[in-house]
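The complex appears here minus one protein chain, its other protein chains still in place.
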Amino acid sequence: MTVHIGVIGTGMIGQDHIRRITDVVTGAEVVAMADLDADRARQVAAGVGARALANGHDVIDDPLVDAVVVTSWGPTHAEYVLGAIAAGKPVFCEKPLATKAEDCLRIVEAEQAFGRRLVQVGFMRRYDAGYRAMKQVIESGEIGAPLVMHCVHRNATVPETYHSDMAVQDTAVHELDIIRWLLGEDIVSAQVIKPRRTSRRFEHLQDPQLMLFETASGVRVDLEVFVNCRYGYDIQCETVGETGVVRLPDPADVWVRTASHLRTNVLQDWKPRFAAAFDLEFVEWVASVRDGTAAGPSAWDGYATAVLSDTTTEALHSGRVVSVRLKDRPAFYGG
Amino acid sequence: MTVHIGVIGTGMIGQDHIRRITDVVTGAEVVAMADLDADRARQVAAGVGARALANGHDVIDDPLVDAVVVTSWGPTHAEYVLGAIAAGKPVFCEKPLATKAEDCLRIVEAEQAFGRRLVQVGFMRRYDAGYRAMKQVIESGEIGAPLVMHCVHRNATVPETYHSDMAVQDTAVHELDIIRWLLGEDIVSAQVIKPRRTSRRFEHLQDPQLMLFETASGVRVDLEVFVNCRYGYDIQCETVGETGVVRLPDPADVWVRTASHLRTNVLQDWKPRFAAAFDLEFVEWVASVRDGTAAGPSAWDGYATAVLSDTTTEALHSGRVVSVRLKDRPAFYGG
Amino acid sequence: MTVHIGVIGTGMIGQDHIRRITDVVTGAEVVAMADLDADRARQVAAGVGARALANGHDVIDDPLVDAVVVTSWGPTHAEYVLGAIAAGKPVFCEKPLATKAEDCLRIVEAEQAFGRRLVQVGFMRRYDAGYRAMKQVIESGEIGAPLVMHCVHRNATVPETYHSDMAVQDTAVHELDIIRWLLGEDIVSAQVIKPRRTSRRFEHLQDPQLMLFETASGVRVDLEVFVNCRYGYDIQCETVGETGVVRLPDPADVWVRTASHLRTNVLQDWKPRFAAAFDLEFVEWVASVRDGTAAGPSAWDGYATAVLSDTTTEALHSGRVVSVRLKDRPAFYGG
Partner (left out) sequence: MTVHIGVIGTGMIGQDHIRRITDVVTGAEVVAMADLDADRARQVAAGVGARALANGHDVIDDPLVDAVVVTSWGPTHAEYVLGAIAAGKPVFCEKPLATKAEDCLRIVEAEQAFGRRLVQVGFMRRYDAGYRAMKQVIESGEIGAPLVMHCVHRNATVPETYHSDMAVQDTAVHELDIIRWLLGEDIVSAQVIKPRRTSRRFEHLQDPQLMLFETASGVRVDLEVFVNCRYGYDIQCETVGETGVVRLPDPADVWVRTASHLRTNVLQDWKPRFAAAFDLEFVEWVASVRDGTAAGPSAWDGYATAVLSDTTTEALHSGRVVSVRLKDRPAFYGG
């Protein structure tokens, strides 16, 4: 049985997911889409033999659409996710679930009212082989209880429109989710330290940033975010436990010995680093949709990460340690 | 446009390719299959909603079948590949293309007579990211002209039915192809050296074996085949050029520090090592089929490898250096 | 010309230095020593054919003694270093230079009054090949201006007498010096974060600790000190610059593939990790002594590290960011 998918938002990430559903995921097909830019929607739709509809709500309501992918402009996410829940259709929403924590809460409440999980948020790192292996090592007990985590998130460079808050909201947000997932607990406070800025920075940009988090059980996490590191895209993560340490590997590439060096390549952007994770994310999502439900990162994860993101942004602005104020996790979400 | 595929031979590897076409490759569907064991064919066919036919020729002749996958017992490969060529249908044939070099030649001639490439042989290593990166480094000229290659092919263990010739025909055959492909030239002689056998061996088995090859331009290759190395599945390859060396990486997995060791895992079989290569092989094959042709390892590669395999087996038996006698490569195959 | 050395304090570290001077450093000889435990002094002296004297001051004043090594109990260091300066003899003092910052200052003033450097403090990491290579990379400009440093200092375990302040004063003190040396600038503030404690801890011990430092130019440094990590002795250091990153290697040891793992050993204590550095430290010290002066880590470094150590201890106790109050560096010390 082929799953028929409607896509809301046909910008770069939307097109990438459409390509993925069309070329990579078997048993799924994009049948309808919409975009603020109607011309773009028509063009992309034509490319895959789908229909371009007038707007996102038409996509949700289309009787041929089994499930919805929301890749529109962030501030519109909540509206479409709520619409999908109202229509009882599974919905995959790219991060953020909503730009405001209270909107995330409305989604969480609507989903509980519906009575079954319908929402998956696009935290694709949970599908990365390295993080999955790390989680397995942690859960095996081999390194004992986690005590400290060291994370690094470096990009070769960012465009001038990138501003300091985006280091939290667009960049660190991936770690905010993966830290919670790896440790299986919430983050309770955040602090942001501002190192000397790179002179390759834009005037307006605090880059790098050193973020510090504490979890409910007292694990301390440091995260270096450095989005103009020049040399490449580099994601590192090390979890230190009572009896051992587990660390992500560098991506495997051939080793070359020449001109007095032994070297391998550093990836230049996130696409090759997480391509397999994005693919698996959609393969698993389509499988869960076939069962009429959702299984990956939940609306609650979207909510928790939104609150955390707000808290960390506040910490960046204030220079102080800021506590995270989360609602109690409902039993519906494993609370 | 979905490509409809017929599969001849529904044993383990056949089932794996059926799963791959069904679950991994988009735009392709298995519609018919056959097996000597008719019950097995019916069972596998039922699992994917395809039809089980009486025999391989019925699969080839089925008007709904656009392209054929041959995964039957080796000695039957030639017959079915020739049948597919006669029917003008693209055919993917698992290695070996044929168990006798003269049968490979018949296929080569039939394909030339047909006038367009239809045959692809299942040498999947050409789709592995590591070997592709190595080929790119070699072709970039960065390490100069290749002079020496060091290869290792180790399996954790093999069943008792495995005998010494299989180290050449089933195991080393992958390197025979990849060496030719990496260096872009033919192998002209083979020698097999018999090291002290592992005491974990079966009485009948020469394990490990040290194979030596020379290419047309004089590159010397050593290949250790060790199929009961116990510790895991381990594929290594290093090409030494005039100004540098390029080497395959070990597969990336998390690094764990515990109990006074720093360690990572060694894979235990070939499936995870080459899963992505198998997937890509079929994705690219289906794409070429859609164009009505074939693009990967050719019937000529199948022929050359068959001759090489025979030569190396003779070298194993005789203990001498044996020359490879290949026909001249036709222009049809880039000769 | 053989340098004749007197040693004050013949405990474990004193004996190690005596062995080093005797067996490793050419052109130097231990001729006299003293210890509170006169029997021990006599015994150690007999072993190398030296004389045991009544006390440290006798060692300093001995006309046969060209230079002094102070490895006595920490609180006595200042007295003996000042004595050596008064006698105009070069003196190597194990860390700390003095247990109180004001005593370090008295030494700094005495040395300036003498008019030539006589004091070297035992910060041996500056002689480690890895740190030296890192400093070279930093100074080459290849990675641009440093912005962030990540450091890790892990011991397999410590005895029960070890208390939380020692994580700063005995353990982190090595990083306090090496950070200043690598970056060529002073540290201006310290903060200590207390992660969840290892359950393998002693009740009284905060382990691990996460220390944060800021340098004069704004470089931010995080340092994980974890002295009961169980798996081994592990020193890591990464300097992040504007255009690149340089990182210490893991110590080289053979790689073993067996039982489904690829592994190497982790060192179990600091001796093999820094043995070559200790040796080189003494070789270079003896060379400078032959010139009648001192060249390595200076009394000013001893003073700065003592102040930093006090500041960090205060930060550990208060939980706050504490500023480092250093005197202005005199021109005598390159200020």
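The chains carry the letters A, B and C, assigned in the order they are written, with residues numbered from 1 in each.
FYI, contacts are C-beta pairs under 8 Å (C-beta built on N, C-alpha and C of every residue); 3 or more make two chains touch, one makes a residue touch a chain.
Small disclaimer: the values here were computed from a predicted structure and weren't measured.
Engineer: Thinking of the complex as a whole, which visible chains are touched by the chain that is not shown?
Structural biologist: A, B, C
Engineer: Out of A:13, A:266, A:295 or A:326, which residue would touch the omitted chain in the full complex?
Structural biologist: Considering the complete complex, A:266 is the one touching the chain left out.
Engineer: From the list B:86, B:129, B:147 or B:259, pick the residue that touches the absent chain.
Structural biologist: From the options B:86, B:129, B:147 or B:259, the contact with the absent chain belongs to B:147.
Engineer: For the full complex, which residue in B:80, B:226, B:255 or B:285 touches the chain that was left out?
Structural biologist: Answering carefully, the residue with contact to the hidden chain is B:226.
Engineer: Footprint of the hidden chain on chain B, which residues?
Structural biologist: 144-145, 147-148, 150, 152, 193-200, 208, 210, 212, 217-220, 222, 224, 226, 229-231, 234, 240, 242-245
Engineer: Can you list where chain C touches the absent chain?
Structural biologist: 22-27, 129-130, 133-134, 137, 142-143, 243-259, 264, 276
Engineer: Please identify, in ascending order, the residues of chain A that touch the omitted chain?
Structural biologist: Listed in rising order, the touching residues are 230-232, 234, 250, 257-266, 268.
By definition in this document, only the chains that are shown with their structure count from here on.
Engineer: Could you classify the chain A-chain C contact as same or different, where same means more than half of all interface residue numbers appear on both copies?
Structural biologist: Chain A and chain C contact each other through largely matching residue numbers.
Engineer: Please find which chain has its CA centre nearest to the centre of all protein CA atoms in view.
Structural biologist: Of all chains shown, the one whose C-alpha centroid lies nearest the global centroid is A.
Engineer: Quote the value, from 0 to 180 degrees and to the nearest 5, of the angle by which the CA atoms of chain A must be rotated to coincide with those of chain B.
Structural biologist: About 180 degrees, rounded to the nearest 5.
Engineer: With chain centres taken as the means of their Cα atoms, state the distance from chain A to chain C in Å.
Structural biologist: 44
Engineer: Going through chain B residue by residue, note those that touch at least 2 other chains and give them in order.
Structural biologist: 250, 257-259, 264
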